[in-house]
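Other chains of the complex are left out, but the ones given are in their true place.
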Amino acid sequence: MNGRVAGDGSVRISSVAGLAQAQAGQISFLANSRYAKFLATTSASAVVVAEPSDCPAVQILVKNPYYAFTQIAVLLHGHRQHAFSGVSSGASIDCSASIGEGTRIQDFVVISQDARIGRRCVLYAGVFIGADAEIGDDCILYPNVVIYDGVRVGHRVIVQANSTIGEDGFGFATEGGVHHKIPHVGRVVLEDDVAIGANCSVQSGVLYDTRVGCGTKTGDSVVIGHGVQVGPGCLLVSQVGIAGSSTLGRYCVLAGQVGIAGHLHIGNNVVVAAKSGVSEDLPDGAKVFGAPAFDMKQALKAYSSIKSLPELRRRLKALELRLAKLESVTTPRDEALQV
Amino acid sequence: MNGRVAGDGSVRISSVAGLAQAQAGQISFLANSRYAKFLATTSASAVVVAEPSDCPAVQILVKNPYYAFTQIAVLLHGHRQHAFSGVSSGASIDCSASIGEGTRIQDFVVISQDARIGRRCVLYAGVFIGADAEIGDDCILYPNVVIYDGVRVGHRVIVQANSTIGEDGFGFATEGGVHHKIPHVGRVVLEDDVAIGANCSVQSGVLYDTRVGCGTKTGDSVVIGHGVQVGPGCLLVSQVGIAGSSTLGRYCVLAGQVGIAGHLHIGNNVVVAAKSGVSEDLPDGAKVFGAPAFDMKQALKAYSSIKSLPELRRRLKALELRLAKLESVTTPRDEALQV
């Protein structure tokens, strides 16, 4: 971890735990200052921290405690295991489909014609792969994930259960009181190392591909509209929605329940606070909050002022009355001169 | 398309594309003025537009470019194809169910007792049709769509993957600290030409049917509560939620992430801007924004004023100080008279 040990470096650690729950033999960490109060009383045998602190446990000092702790958790516990192997005869695999070496396919999976699945993938029960879809190497698709035809999935992509990739989006041309469905000629491209949460929806593009960039991660129930371009390294927290044709740069962070309107251009490294609604283009590095969203620092102050609106109204009314009284009794200068 | 051609009407077109991406041999369109800047430089061979413009491509002039373009996209590309035919022996179909002529049913579909499926339907893998449910003709149910028992689905209805139609809603009577579940005696009725997005939920009614009117379309992750009546021709964008027993008239548009409280009456042709929360009845033609929502024009102005709240507070404070000073130094008229 490239860390420095403060205390007995020979202590034996077998598992990870939170500061408040940890017992002897466990390691914990501090990354969020809300939990700093637990350092002094933790029963953990070791803690990963950024700065030395008054704490009974052995301290491992590192620059990025959450990252170091993540590495330790992988070492001690590994990632989620998959309790099946081989390609089940209970799956329905079209004879024109190709399946890479070492790929595991569970019962009740459907792989449609001309689909291509890479090596060492894990396809859980109920996964559907549409015609001509392509899945890279080392992907994990959890149960009941649906990949529509033509979708392109890169390497090391993880999709949690019940998510839908490549459905037709909300494309209807209204004429004569009828909403006419437009064909979705574009596909969905999930680039390498993308992770999609559970119950998410990523719509196919109408005219060009919807794209989710390398290493971008989403929470659950996220909806990515048709034609949206999400850059690499973005974090889209649960219940975020991005309307059609908008583009996000790289390393944007959209907190929970954020909505991005359609046809917008959002720059790189943009941060949008939870529940915000973005209705206009945002430059690189913008940090915004609100609905409609604007500069986060200003917006936090402005939104917290909503609380005082009734008081402002009262004070304004009082001022109007006082001023009117003053106006009625005041002797203007010219009148005074006439005295 | 009933359009007028400006330019060489003999140019050959093979596919559709966006203005910025189009190449020779492709046709594009302009419906959103944000993209007007691309007209002058597009490489498309033809464009569908409402008004003539400075553009190197052949122009097809029509009243409704998006609709005309939709027709062209259907002609050139057709709608999504389905890579299977017939009724799979790998489906589980109760012997009491009836299946119409030309209907295609993939592996791992379940059709329960007394269910009735119309003609020329397409049921993808993992679709579940409950007992006594009825599906009309020419419907498409994408993988893992769940239709609960008793649901009524009209003709030409499309449901995208992983959506749930007819689950019990949030109906609990609380007594003695226990939330007692109420049976949902009503069903869900999806009328003709309804389209439901991916990962949506439409709850069965408690006392009467939940109904989604003819030609209404929804985005993804939309939730329609128990007993809700949605009129014909409505557009419910992704992540909209409508709480129980509310009614919407015809041709309403609810933008992304809108919430409608329960037991409300929303009129015809109502438009609700994105992220709004509607908490009271709305008359025909209302256009609203905000949470709680009110008149859209007023609300856009009012919400954009939130930004200036800290400044308003400062100005109000300054006024109070200046007025107090003035009050303390001013010679009222009666005192002046005494001078």
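For clarity, chains are labelled A and B in written order, and residue numbers in each chain start from 1.
To be clear about the criterion, a residue touches a chain if its C-beta (ideal position, glycine included) is under 8 Å from a C-beta of that chain, and two chains touch if they have at least 3 such contacts.
Values in this document were obtained by computation on a predicted structure and should not be read as measured data.
Colleague: Given 2 chains in view, how many copies does the entire assembly contain?
Modeller: All together, the file's complex is an assembly of 3 copies.
The rule we apply is simple: only the chains that are shown with their structure count from here on.
Colleague: Cα centroid separation between subunit A and subunit B, in whole Å?
Modeller: Centre separation, subunit A to subunit B: 23 Å.
Colleague: Along subunit A, where are the residues that touch subunit B in the complex?
Modeller: Where subunit A meets subunit B, its residues are 92, 94, 108, 110, 112-113, 126, 128, 130-131, 144, 146, 148-149, 162-164, 167-170, 172-175, 177-185, 199-201, 203, 206-208, 221, 223, 225, 227, 239, 241, 243, 257, 259, 261, 263, 277, 279, 290-292, 294, 298-299, 301-303, 305-306, 308-309, 312, 315-316, 319, 322-323, 326, 329-331, 336, 339.
Colleague: Would you mind writing out the residues of subunit B in touch with subunit A in their complex?
Modeller: Residue list for subunit B touching subunit A: 15-18, 21, 28, 32, 34, 64, 66-67, 69-71, 73-74, 77-81, 83-84, 88, 90, 106-108, 124-126, 142-144, 158, 160-162, 193, 195, 197-199, 215, 217-221, 233, 235, 237-239, 251, 256-257, 274-275, 291, 303-304, 306-310, 312-313, 316, 319-320, 323, 326-327, 330-334, 336, 339.
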